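Note that one protein chain is taken out, while the other chains of the complex remain in position.
After this line comes chain A, so read on.
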């Protein structure tokens, strides 16, 4: 058991750095929005989604409708639907930990579990569970540290909210470099800028994503014929 926990900890180390940093950025933003570490703890414990929690902070201004909040959160996190597809059988075999494994399947945990190759003498199911649990703890800790740092260090945080934009730009670059076919980016980019011009800053997300999904489904045949790409993992 101890060996398995040690193994899981070592596997989760890359996520430790990432989650502490990103969690702290979230905490700083949350603190700037007027919420202390108790809020950070509960949000990171229950929502547990990196970019989703940044989006949540933008909802706290009160200018987004309930429907749009649910819709945007769903669309942003819709990639999780496709992560789960790779783990259906593996998670079903995990007994009591099954619901927690589903709950804690973030981008980072997904990437670690995807590439996990356990050596002899290590229980793969237990190792997977502890990796997921450690990642969750790092994320919560990062958020708490961020809010506390924001309170203790009274520096001018104007512009710290750019961390959210930077995060999306980083994800964007990663996707761009990994994929040869950039048509989805053009479709998403043109429809969002177009809808922003037509519907304005408060109302463009829903029409934009509807247009995007429709266009993507319309070019499905051509995309599959030219790309022939498969889902990884």
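One rule holds in what follows: a contact is a pair of C-beta atoms (placed from the backbone, for glycine too) under 8 Å apart; a residue touches a chain by one contact, two chains touch by 3 or more; residues count from 1.
Just so we're on the same page, contacts and distances are computed from a predicted model.
Asker: Which listed name, "Probable chemoreceptor glutamine deamidase CheD", "Ferrous iron transport protein B", "Cell division protein" or "Branched-chain amino acid transporter AzlD", is the one UniProt assigns to the chain that has been left out?
Answerer: "Branched-chain amino acid transporter AzlD"
Asker: By the contact criterion defined above, which parts of chain A meet the unshown chain? Give residue numbers in ascending order.
Answerer: 17-18, 21-22, 25, 33-35, 39, 42-43, 46-49, 51-53, 55-56, 59-62, 66, 69-70, 72-85, 88, 91-92, 102-103, 105, 156-160, 162-177, 179, 181-185, 187-189, 191-193, 196, 201, 204-205, 208-209, 212-213, 216-217, 220, 223-224, 229-231
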